[in-house]
Structures are given as structure tokens and as C-alpha cells.
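Here is the structure we will look at.
As you look at this complex, bear in mind that one protein chain is not there, while each of the others sits in place.
Just so it is clear, A and B label the chains in written order, and each chain counts residues from 1 on its own.
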Amino acid sequence: MQREHRHVSIDSYAYLSGMRDWNSSYKVLFSAAALIAVLAADRPAVSLGTVFYMLLLTVGKGGVRLRDYIRLLGIPATFILLGGLAVALEFSGEVPGGTLATLRLGGVFVCVTERGLSLAVTLGLKALGAVSAVFMMTLSTPMGELLAVLRRLRIPALMIELMHLIYRYIFLLFDISARQREAAYARLGYRDFKTSLRTFGSTLANLLLLSMKRSELYYDALEARGYDGGCRFWEERKRLTVGQLWYGALYVTMAALLMGGL
Amino acid sequence: MSKKHMKLTAALAGFSLAFCVSTTVSAMHIMEGYLPPQYCIAWGVLCLPFLVTGFLSIRKKLEENRRNITLLAMAGAFIFVISSLKIPSVTGSCSHMTGTGLGAILFGPSAVSILGIIVLIFQAILLAHGGLTTLGANTFSMAIAGPLLSYGVYRLCKKLSVNRWVSVFLAAFIGDLFTYCVTSVQLALAYPSEAGGVWASVGKFLGVFAPTQLPLAVLEGILTVLIMMALEAYAKPELKMIGFHREVK
Partner (left out) sequence: MEPVIEVKNLCFSYDGEAEALTDVSVRIYEGEKIAVLGENGAGKSTFFLNLNGVRQPESGEILLRGEPIGKKNRKKLLRNVGIVFQDADSQIVASTVKAEVAFGPLNMGLSREETEKRTYAALRQMDLEAYETRPPHALSGGEKKRVGIADILAMEVPVIIFDEPTAALDAVSADMLEQILQQLGEEGKTIVLSTHDVDFAYRFAERILVFSGGKIIGDGTPEQIFSDERLLAAARLRKPMLLTVYELLRQRGMAKERERLPKTVPELAGLLL
């Protein structure tokens, strides 16, 4: 049965990306470098620069639709807004210096200070910049290739193996749960809030049971193909080309210029 | 405040508001890029002893029986899936379970630390919830502190012979609340208040996230009870398989 895994649309972009043939270690390094640049520079200019650079790269070269990309960029919005609110507001017995706006609640002043507001904005942009840097990697590199990079980074084989299996099982469980949901809907299991909660709970219990039972069969199937605990998955080797390096170099130059206060 | 700043603020606020309505409220994952580098590293280091303990316990489990690997992987996948399924809601808003309490009760806190960090990595990569730079902080709050307390509460309730369902509820509810408190402290440590220092800042973060997190904790508690009830109703032998047998007698 073919299903749309809308829960994890990032994953499906990775398989279709125009940058899929890029060397995966390089993409990870590039993304990590951009993350460090955004965090270490701590300047809105670098964050914004990264947001736009990664947008152009992922949309232009990777072929992700702009509308979808913007939607993905919206994922941290709630957090940015609430976190920003917490950082920007000050509660105080007296109005501190540099206050832009004040609200008096009984004996307490709720103030927005210039420092607080600027910190909130810097933080919000940093989050967007960092998310963009990670999107460049995750929207162009399928999980199998990311795990191959982790293996090369000497993460214990057992962890990699678990991650491989968990990744695969996630989609199996999504399929089962989608079918369960349809079946429950058909039997009016979601007719009101109370029933919905009950149905939701028991379908999850069912899902757990089913998955536990199947794990036995899945192990048999693994062993039937000679699996004996080693983590042997095919790893595609992708060439690092000068063209790919140019994109990285261009980013580094831009980040350096922005950091220099351009 | 310069004009440039005003514009940036307005743009960012507009952007966030536009999406805020449509996006999902899940556990309090600290976003990518939200913590300064030294905090990212410090929280990561703090997680290490717990992760090593968890890793060793998992390895031991596998040495006893290799077949446990698919079982463990299924457990991990299950935690990921329940944390991304939409909980039924009255208002039509979109919220998700954390699975912290359920995981701790079913699989034990040491296995959950490892499964938890893997789930958090996948959430960061596949869903853009949380982040890779904030992985250490999120692992500490959601895969270590929360589950440990959940498990502790559960055991304590058992010792005090509290009603089973009450103890399951409390374990999940308190685990969730604790995760939310730890996250607030993590944010406050990085961004202390100008006037009142770290503690004032903790209050601020607790305050802004309370409207989403408090109802979520209650829901998490109720759902965990419903799931456990369903499991015990028709699956005692299967519960044995996942090491839950010490609890069900």
C-alpha cells in the first residue's frame, strides 16, 4: 500500500533533491560549519545571510518548492514567538533604564527593554539561521547516507544499527496507525472528545502490541539473510566535486564578510 | 532602538504569528540555534554518564539475547510515532504526546535514555522539532530527567500502594511537567533576566509556555492511563516481553 507520509515530508524531499549526488560527508560538514558560524557570530547579519543563502541553495539547487520551504521554515515559529516573548519582557518593581514600553500590573511593571527586545530578535533570527543550515543537509541527504556519515564519525555500531532499524520501523508503524485510524473512524471512534481520547489510547496500545509481536518475525527475516549483529548496510560513495566546493567557499566568504561588519 | 531593529522585530513577529496558528504544539523542544555554544556543549557533557549507562544496559540486554534488537528498535519507533500523532482535541489545535512517561514505565529509564536521544535526533532531522545543536539540552530534559522522575514517581506510588491508574497518571503527568520545568531552567540559565537574574527568567519561561504545556501534561497523563489500561486488558503476556513483567503481578 502506498501512502503519503505527510508527517515526515522532509524525508521525502531528501530522496528527490537535486543535491542528492553531493558528497554526503561534505554536506554534513557544510551544514555544521554554517551552524557554528550562526551560533559563534551571534549577529543578526550572519543569521539572515545564512537564511537567504540556504534558501537559495536548497530551493535553487535542491529543487524544493519555495512555498514548501517557507512552510518548513515556519516550524519553529511558535517557539520563536513564545521564547522571544519570555526574553523580551521584564517584570520589575521599578522601571529599568532603556525601557521602550511599560505596563503596570498592580505593584509590578511589565516592561519591554531595548536590550530584551534586541536579544529576542537576535535569538529568533539565530534560530531561523540555524534551522536553515540544517535544512540544507536534511532536505538533500537521505537518512541512510546520514547514518553512513555518523558511522564514519565512530558512533558505536550498535547505535547506528538501532537507528537504521528505528528509521525503517517508523514508516511501518505510521502505515499501521493510518489504517487503524481509518478503521476507528469508520466505527465512529472519533465522534466526540471523550470517545476520541479512548479510541486514541486503545489504538496506540494496539500499535504497541502489534509492533512487539512483529519484532520477532522481523528478526527472523533479518537472520534469514545472514544478519548476525554486524551493521552492514550498503553505503553509496558520492564524489566530491569542485562545483560543490564552490558553494561552500561562497558561503564562508559571505559569512566572513558579514561577521566583519559589512 | 534603531529603525533597522524595528523592522527586523516587526518582520520576525509577523512571520512567527503567521505560522504560530498553523504549527503544532509538541513537547518543549528547544529550537535549533536557540542556545549559545557553551550551553550546547555543557548539556551534552552532562548527558554523557546517563547515556553511557543506558548504552551499557542495552548492550547487556542484547548480549543476553540478540533477538532483543528488533524489539528495542520497535520501542524506539513507537515512541517516535506516538510523539508525532495528533492528539484528539476539543479546540482543533494540534498537540502531541511526549511518550516520556509511557516509555519510562514500559521500557525502563535506562533504555529510554538511548531510545530517547535517537528519537530526538530523528525529530530534529525529519520533523525539524528541536535541533542538533540543542540535542544535549533536549536529551537531558526529555530523555533523561523526565523519564527518570516518571519512573521514580511510578515506583514510589507502587511502594505506597497508590491506586495503579492514579500512579500511572501521576508518573506521566509529573514527568511531563518536570520536563517543561527543566527546559525552562535551561533557557533561563542561558538567558537570565536583566533585573531579576536566572530565577526571574525561569518564571518568565514557565509563564509563557504554561498555556500550552499544562493542558498537554494533563492529556499526557490521561492518555498514558488509557494506553496502559488497554494493554493490561488484553496483553499481559506481551507486556512480559518488553520487560514490564516486574510490574504486573
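Simple rule for what comes next: contacts are C-beta pairs under 8 Å (C-beta built on N, C-alpha and C of every residue); 3 or more make two chains touch, one makes a residue touch a chain.
This one's a predicted model, so the numbers in the text were calculated from it and none came from an experiment.
Asker: Checking the contacts here: which visible chains does the omitted one touch?
Answerer: Touch partners of the hidden chain, whole complex considered, are A.
Asker: Just one of A:L105, A:A186 or A:A224 touches the chain that is missing; which is it?
Answerer: Per the contact definition at the top, the residue touching the missing chain is A:A224.
Asker: Mind pulling the chain A residues that touch the left-out chain?
Answerer: Missing-chain contacts on chain A: residues 1-3, 5, 11-12, 15, 20, 142-144, 147, 164-165, 167-168, 171-172, 175, 214, 217-218, 220-228, 230, 232-236.
Here is the rule we go by: only the chains that are shown with their structure count from here on.
Asker: Where the centres are mean C-alpha positions, what is the separation of chain A from chain B, in Å?
Answerer: Distance between chain centres, rounded to whole Å: 16 Å.
Asker: Write out the stretch or stretches of chain A touching chain B in their complex.
Answerer: Against chain B, chain A makes touches at 7-8, 10-11, 35-36, 38-40, 42, 44, 47, 72, 74-87, 89-92, 96, 100, 113-121, 123-131, 134-135, 138, 143, 146, 156, 158-159, 161-163, 165-167, 169-170, 172-174, 177, 190, 193, 196-202, 204-209, 211-216, 218-219, 222, 229.
Asker: Give the list of chain B residues in touch with chain A in this complex.
Answerer: 1, 5, 8-9, 12-13, 15-20, 22-25, 29-34, 36-37, 40, 55, 58-59, 62, 66-67, 69-78, 80-82, 84-85, 87-90, 106, 114-115, 118-119, 121-122, 124-129, 131-133, 187, 191, 193-196, 200-201, 203-205, 207-209, 212, 219, 222-223, 225-231, 234-235, 238, 241-242
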